[in-house]
Each structure stands twice: as structure tokens, then as C-alpha cells.
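I am attaching a structure below and will ask some questions about it afterwards.
Only one protein chain is missing; all other protein chains are in place.
Right after this comes subunit A.
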Amino acid sequence: METTGLISIDARVMIATLINFLVFFLIIKKFFYGAIKDVITKRQESIDADITGAEEKNASAGKLKLEYEGLLADIKAQEREIIRDANAEAQAQRQAILDKAHGEAKAILDKANAEIEFEKSKAMNEVKTNIVDLSLFAAEKIIHKEMDQKQHEAMILDFIDKVGEAK
């Protein structure tokens, strides 16, 4: 036997090892390759499925997101519309209340003014009527006192003429 170093190359060992390895390989290949391949394939499929599912989920999530964003926009728009309507209605009510109040105030004022005017004119007319009555009463008394026989006769003559004229 040849002395060798710690590391030496022995062709037989090498060949034996190689054959060993080949045998081992073949055995493995013969008995375990399919299983291993199956496992790997399954794993691969599972991962692929997971990826696809994730992608699908992602896509549907994106869709949902869009949907919800749309809904949210709608809701916001509705909200704005409701607020706008409410505002408009409140404004209209406010205006209506103000108008009504103004109208009522004006009516009260007008009525009061009319009443004042009426009372004023009534009082004025009463005064006027009294003045007229008194004046005519005085006139009557004066005429009655002042008229003499001649004037009476003159008036009656005038009347007689008028009776004769008008037919």
C-alpha cells in the first residue's frame, strides 16, 4: 500500500463512491422522486392558488374600494343636498315669518292710521255740523226778527211768479 497524505485520491474509492452515489440516486429517483415532485408541485400549485386568490382578493378589494368610494361620494352629495335643501327651507321659512310679521305689523299700523283718520274726520265733521247748525239757527232767528211785512210780501210775490213760470 502506498502511503498517502491525509488527502489522497483513490480511484477505486472514487469509483465505488460514485457507484454508491449512483445507486443511491437511482433508488431515490425510483422511489422518492415522484413523491417529492408531487409535494413540490402541490406546493407550487398551492402557492400559485394563494397568489391568484390574493390577486383576486386584491382586485375585488379594489373594486369594493371604488364602489364604497362611489357610495361615499353619493352619500356626501346627498348630505350636501340635504343640508342645502334644509338651508333653503330654513331661509324660506325665515323669510315667510319675516314677511308675515311685516305684513301684520303693516296691517296693524294701517288699521290704526285709518282709525285715527276716521276719528279725526268724524270729530271734524261733528264740529262742522255743530257750526252749521248753530249758524243756520242764528240765521233763522235773525231773518225771523228782521223780516218785515214788505219783505214777506216781496218773497211771496216772487214765489207766486215762480209758480206761474214753471209748469
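Just so it is clear, a residue touches a chain if its C-beta (ideal position, glycine included) is under 8 Å from a C-beta of that chain, and two chains touch if they have at least 3 such contacts; residues count from 1.
One rule holds in what follows: contacts and distances are computed from a predicted model.
**Student:** Name the absent chain by its UniProt protein name; which of "ATP synthase subunit delta", "GMC family oxidoreductase", "ABC transporter ATP-binding protein" or "Protoheme IX farnesyltransferase" is it?
**Tutor:** Its record in UniProt gives the absent chain the protein name "ATP synthase subunit delta".
**Student:** Going by the contact rule already stated, which one of A:29, A:76, A:111 or A:152 would touch the omitted chain in the full complex?
**Tutor:** Checking each option in A:29, A:76, A:111 or A:152, the one touching the absent chain turns out to be A:152.
**Student:** Among A:20, A:46, A:78 or A:125, single out the residue that touches the unshown chain.
**Tutor:** A:125
**Student:** Could I get the residues of subunit A that touch the absent chain, sorted low to high?
**Tutor:** Counting only subunit A, the missing chain is touched by 121, 124-125, 128-129, 132-133, 136, 139-140, 143-144, 147, 149, 151-153, 155-164, 166-167.
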